[in-house]
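For this depiction, one protein chain was excluded, whereas all remaining protein chains were kept in their positions.
This part shows subunit A:
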Amino acid sequence: MNGSNRLSGLSGLKARPKPSSSEDLDRADRVGEARGFVDRSPRKKPGRKPSKRTFQLHPKVLPDVGQLIADEAEALGLTQGQFVEQMWSAYLEMKNR
């Protein structure tokens, strides 16, 4: 009997139900982990993501004003860059009034 005859019943192969609930997968995971088949998915790169704020301003201000701006940004929980952005929005709003 040649290969094609032997395999002529391919279409007769039926799909069988498989366990796919989250409980079943947890069970498969647990069995695997006990045997060293652990999660080896690539981890995300550790550390802080680079900021999208890349533009550097170079303002020189009077020392007391500079200190007040820095203190206010810290009190608001913002970086000095975010604080400057907020000041810019406020300025635009005022200008367009």
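As a convention for this text, a contact is a pair of C-beta atoms (placed from the backbone, for glycine too) under 8 Å apart; a residue touches a chain by one contact, two chains touch by 3 or more; residues count from 1.
As a convention for this text, contacts and distances are computed from a predicted model.
**Student:** Identify the UniProt protein name of the omitted chain, choosing among "Ni/Fe-hydrogenase, b-type cytochrome subunit", "Proteasome accessory factor PafA2", "Chromosome partitioning protein" or "ABC transporter ATP-binding protein".
**Tutor:** Listed in its UniProt record, the absent chain's protein name reads "Chromosome partitioning protein".
**Student:** Touching the absent chain in the whole complex: find that residue among A:S20, A:Q56 or A:S89.
**Tutor:** A:S20
**Student:** Residue by residue, what part of subunit A touches the chain that was omitted?
**Tutor:** Residues 3-4, 6-7, 9-11, 13-16, 18-20, 24-25, 27-41 of subunit A touch the chain absent from view.
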